[in-house]
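Note that one protein chain is taken out, while the other chains of the complex remain in position.
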């Protein structure tokens, strides 16, 4: 029995999707991930928890078993198991099976639910979003380029939110729902982001006047991140500069449409007209 | 009687709006469509349903009769009836008359209302929005160009909504309105899109702090699709240009009717005079 | 007494702000307009209406008298009175004095309030926003350029709002606040524009799921008008094409950075190097 060959073949099936078998493996995995997410969600609905609680728990154990088997398989067939275990996706894969085992130790641990839904992250892995990730990369470059502008923007927003929140706490007071400065800051964020739940709203004329200012500020300010990001993205999509070394002065980068070098004034391209063309034209 | 001629003339009147008769036909059809929509809406208001229910039902039957007659006419005069029946607009036209007949079979079928309002789609047909549709086409090109970026964007939003929704379900719990994970995800969508109904809102300080994060994320994230779409649209709106790399200077985009490169002055196409070139082509 | 001269001088003071007297006249008028708006607003507050109702009514009469005197003056001194009366600003000026006289005929006419606040429009006139209006013109050009795209956009939104509104009326029904199709369409607009009052909100799981779709649609769709307008504005601000008639073929518009004519390949500019420059360079 050719064991290394068996391992290698499985490695390709499990970690890559280029073969039909690999694609089938991924499709099943995707299905199980979504099924497990559906089970988590249904179990949180009171009605289904009471009626079908045991069935849902059983299913959860099945999914955990499948994910555990998959995890062990991945460790087993990976050429460098430790590298896999400590990689980002290795951690995600471990998080998918952890909650069930932790639940044995801490039976009432609600927080395990949050760990369970991180299975959603596995979708990104399974879909092997290569063409998409290169796109995301594009977005990340635009975001990184506008990082400093965004930090200044967020600091200014934070200051505005704190000052306006405190102002409305002072104006409205606890009797109108602004029970403390943190609550008032929460109100200021709800208002500036134009979410506007309405659970806390100014009642006094002065409070409403200041709230009007906050809203118009928030409304105008939404232009800022949009503008920053769009301008950055437009820059990232702009025509690259002309890469051509000037034969005379060796300047290598020129304006996108340069015909002459801007430093030494010599032509960047041989500009003798195709022989005879000019004379022919003049004879027309 | 010259029957084909009669058919042809009607075909032009009914399917095209270039003649005065065709334009008059379309104007009446538009009027009837809007009238039928108004009748559907009025009938849904309790007050009018009780007072004028029978009149409205009668009007609905009249409109259905008119639409049915129009549908039969269209089938009758179309050169290829089956092609029309299975076309997109053929289906829309059928949907306009279906509800009344289905209502005979299932008298209480409320869902027929939704079918009835799809008559609104006929407006697009009647208006024959040619100049507008070319504009819509423009938008679609921009959307298609940014499709991959939008998929990554939507997947990230979905993940955020599921994780944050579960987090708030765990933090707030059913006693504050977060009755299940699906409901909490609904809350997360309401918050991230800055709709903010306020029917479900976090009450605990920790929940409000996490909600603040969700809002600021939603607020910042709105910049992403706007930026993507704008940059894509700006690119799509640039005048079509000739894609041909100049053999001398490598300039790749030229004016649509360029014969020579505007940067280096060399011909973009082989230098032989046009007469010779064409003959060479014919020899291929 | 030189009557025409007196008229002419007043005409310049009243209709133009270039002289110190004209500027003083405008400043007073602006003050009176704002004062009259404040009086209208205070009178609508129950408390002030009860306490100071008579004083506010007296002030309103004073303002009307002043505006009437100003209106008569404008008619009197304008070179072509009828032209002024039927101009846009003439109508605005008349609207400023009409409510008080109409109130004598229809004492309870609340709608006069709306006529009164149109005095706000006079601010635009008094400020003689010339530098600003040229800016607004810029915006209008951008808006006109994107008019067709905006019509397609609004028609699509209308269709979505009608179809989704009816869908939620069918799903949720009158018992959850969706009392009729028009009300449901109102809900759909409130949701798609991300206003989200919360006075009507879906209660059933299916309704909430569809509402989620509506919100995400609204959230994505906000990118469209922003993108259209920005791209249009960016185009309006772009570098104009090169206006230079090609000496050989008479082509007059070229790419912004063209050095050679793209039609005939001849240089657009005399490109002999400054004599001796090339030789000197080569000797370096």
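Couple of notes before you dig in:
Lettered A, B and C in written order, each chain numbered from 1.
Everything below uses one rule, namely that a contact is a pair of C-beta atoms (placed from the backbone, for glycine too) under 8 Å apart; a residue touches a chain by one contact, two chains touch by 3 or more.
Model, not experiment: these values are computed from the prediction.
Annotation: of C:41, C:141 or C:213, C:41 touches the absent chain (contact as defined above).
In the complete complex, the residue from C:160, C:195 or C:249 that touches the missing chain is C:195. Of C:36, C:226 or C:266, it is C:226 that touches the chain left out of the display. Looking at chain A, the residues touching the absent chain are 148-149, 151-153, 155-156, 158-159, 162-163, 166-167, 169-170, 174, 179-182, 185, 191, 194-198, 201, 205, 208-209, 211-212, 215-216, 218-220, 222-224, 226-228, 230-232, 234-235, 254-255, 257-267. Those residues of chain C that touch the chain absent from the view are 37, 40-41, 44-46, 110-111, 113-114, 116-118, 120-121, 123-124, 129, 131-133, 135-136, 138-139, 142, 150, 157, 182-183, 186, 189-190, 192-199, 222, 225-226, 228-230, 232-234, 237, 244, 257-259, 267-271, 273-274, 277.
On the side of chain B, the interface with the absent chain consists of residues 194-198, 226, 230, using the contact rule stated above.
Assume only the chains that are shown with their structure count from here on.
Counting the residue numbers that touch the partner chain, chain A and chain C have more than half of them in common. Under the contact definition stated at the top, the residues of chain C that touch 2 or more other chains are 194-198, 226, 230, 255, 257-260, 264-267.
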